[in-house]
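Omission of a single protein chain aside, the complex is shown with its protein chains in their original locations.
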């Protein structure tokens, strides 16, 4: 089976399997006290060009919840986009673990939070009846497959910091965002004012594992305790670290994410040929959003499954991954051609 | 490096690496909806000879916390041994996620809870001022490396069930316990009255992954929601399931756990030769507890690290794993011989 | 000082002081096991004409949080109005204590939730990634001082129950709502399908105390334990019960709430005389919402303080209470006359 359903339907990059094999020698200290974890943390610091702290975790929800808990007290509130993953797709895990309230903000048509939207909610500071806002969380690439520019991030970071808030970035597709913008990892995170980053590994081709990267030392004080407490501390941490090491080395992530992004561009181009199809969001990373005739769903999904993001308009989300091929897309194109009759 | 520090210092069994490789083909549905997960769940049902539900999770703390949360409400209390992992080594994760109180009970000299100890705490039922006890948690093999017999488990299960409590088993070394007793997995779990089991994979030689096995259907109702909410739902679940499939198939677990247990017996035998050393607990699984002269610690730990379990008496805990060899133990024995002067 | 700021600026009704005096004889069993509490619970059952359970609590936030916790598990979500008290004015207490997510729904121009708005959020049932909706919470009277009709409540209750949700009513001004509609207490609660009610006493003229009234027996099972656990169980419960007894007897609540409501009508009439003032919400209970010239704020607030509900339009909220007098309102009217120059 191949699929456009999610980049987490894909398996594991061969380079990751090799890294796992290489890490599998003898004994190593557990819970992150091993050599590979230490060395990979140093590599993070080189890549992000700052003295960041790195905490390897199991999955994206874990990364987000740990990040949020590092930046908040239980009487705080968090501002996030109404379409964000932490608001819609992580059960009540953020509330249960942190105790905080989450205020959804309207995102713009490209799925981004804007300083204006945030400014509207910067209210009632010091009022004990109101869950005091302490964190803004943005997603990079966004749930719509768009990418915040360094300037956009910086504007949000400045607004946050002026108001004594922290800025969290949910980067489950952070590598795709960096590849899509052609920038360095730091350009859209540490150097743009992000305080703490959930850096996604699984959707990028790892077997499992994400990293919480802490750029703001204030947030690093107690996070080690919360790391364990949030059930995200792996005993054999080296097997997460080793995958990140391979991913960061010589920018392997860029090669792989650029491929997925290129496949999304090809898919967009293919879909655009048909007048029955409308591309609904700018394609800036590895996802394509498009409305298509409802009666096409069945046969297309049998070929290559995808999600209907919005039922009302039959807007589909089609995700490309490191192993999506031009052949996959051509096959999809041919199936559409058959359904559409002729090109636009 | 080799080590007696913990069985989680070991790497990954070759059979697990192969299973991971085999699972790495094409795309698969995420979050446990894949074929390997379904097939492995069926295998669990065959092995435990009951219609259990299986939830694959990342680590032992996650398995325990999810199990406890499935069996409790936030106004409940849990009875566990004073030396148990959930009481000493999982931060406040159990409280933070479940809200419950944990009452430590004195364990007997072999590290086991007894019906008598439990009976003492079966108090104040229906009293709203008292956190209502709803769960007993026991560890198999215990933190002292001993193994509950089916009869011992059944006695606790009966007492629990008579009092409207559930019985949880923390089985981070469950395979070692089963191998040590020469019994089937079900004999010391489902068939003995356990309601929910944390089945450990990592210490048995997996790269990562444990399973929550739910024998009591009452506990299965809402656990799927808590699975996600507890940040323990892997997107690429197939890579946990595949390891368990390989482990359960033809009782690979028994071969590997029996080896680790045999090494513990050899280590015990080796240590017993020296009058300066006293074996302090029955060796029934893969751990050896022994007091030894404090001045030996440094040189022995340089050779093969281990933990001092109890400072006061310099009682060491030495854990064997699937890759411990007779050579390791002989080297350890020789080092002791050098320190001890001569055998007892 | 008198004030329109909030009905909780008022003191205690003389009838309540007398009830407190009467209750202050000899010793009584603590924690609600006393005679007055038992007798008052029976009175609730007569008044609501149903076999409800009654839990006396300290304050409105406690009543709401206890009610919500009785109806949810930590992986659930709650639907409430975007302007509701539980969403804006109770810190993160609801999340911290229940673990649940709260989804704000747009209220209509009168501050009410509609079945349509609720229907939009009845999504993703059974999807473990989504905090499963289990409760709808409405406010009676609403934060805008309007009152749900029995038909409106019933429509919401039916929608909720069809979808396996419970219906909670935040009734911090429930007596004003009942007085305003001229109906019996049951008509706008138990008989209209409400499952659990936070019945406010403090704003109605009690010194302290609210009641959680449980109409749905499913919610009564474990609430006694949560009552204590939520820090809302008074040792000298009789002093809350005694006030409710006096309030319910011969419908004292109606006399007092009708007076406050009548004062709101008088205030509305007074304000309506000036073309510079616009009444913005229907006046159906004891609150008046009106826009007025910003430059009037200072001198009017010195006379009788009130809140500016919406800064942008200088919309004021003026709350009347049991002890608001026609003289208070006339004085306010005269001050306006002086500012306005002449009547409309």
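As written, the chains take the letters A, B and C, and residue 1 is the first residue of each chain.
Here, a residue touches a chain if its C-beta (ideal position, glycine included) is under 8 Å from a C-beta of that chain, and two chains touch if they have at least 3 such contacts.
Since the structure is predicted, the reported quantities are computational estimates derived from the model, not experimental observations.
Undergrad: So one chain is hidden, and I want to know which residue out of C:52, C:78 or C:92 touches that hidden chain in the complete assembly.
TA: C:92
Undergrad: Just to verify: which one of C:65, C:105, C:136 or C:178 makes contact with the chain not shown?
TA: The missing chain is touched by C:65.
Undergrad: Of C:202, C:216 or C:286, which residue touches the hidden chain?
TA: In the complete complex, the chain left out is touched by residue C:202.
Undergrad: Thinking of the whole complex, not just what is shown, which of C:165, C:211, C:233 or C:336 touches the missing chain?
TA: C:233
Undergrad: Return the single residue from B:24, B:59 or B:76 that touches the missing chain.
TA: The one listed residue touching the chain not shown is B:76.
Undergrad: What residues on subunit C make contact with the chain left out of this view?
TA: Its contact residues with the unshown chain are 1-3, 5-6, 8-12, 17, 20-21, 23-30, 58-62, 65, 90-93, 96-97, 202-203, 207-208, 225, 228-236, 239, 323.
Undergrad: Kindly note down the residues of subunit A that lie in touch with the hidden chain.
TA: Listed in rising order, the touching residues are 31, 73-75, 99, 128-129, 132, 222, 224-229, 233.
Undergrad: Considering the entire assembly, which residues of subunit B contact the chain that has been omitted?
TA: With respect to the unshown chain, the touching residues of subunit B are 74-77, 88-92, 94-96, 99-102, 104, 128-131.
In the analysis below, only the chains that are shown with their structure count from here on.
Undergrad: In angstrom, rounded to a whole number, how far apart do the mean CA points of subunit A and subunit C lie?
TA: Between these chains, centre-to-centre, one finds 42 Å.
Undergrad: For subunit B, give me the residues that contact two or more of the other chains.
TA: In subunit B, the residues touching two or more other chains are 225, 228-229, 233.
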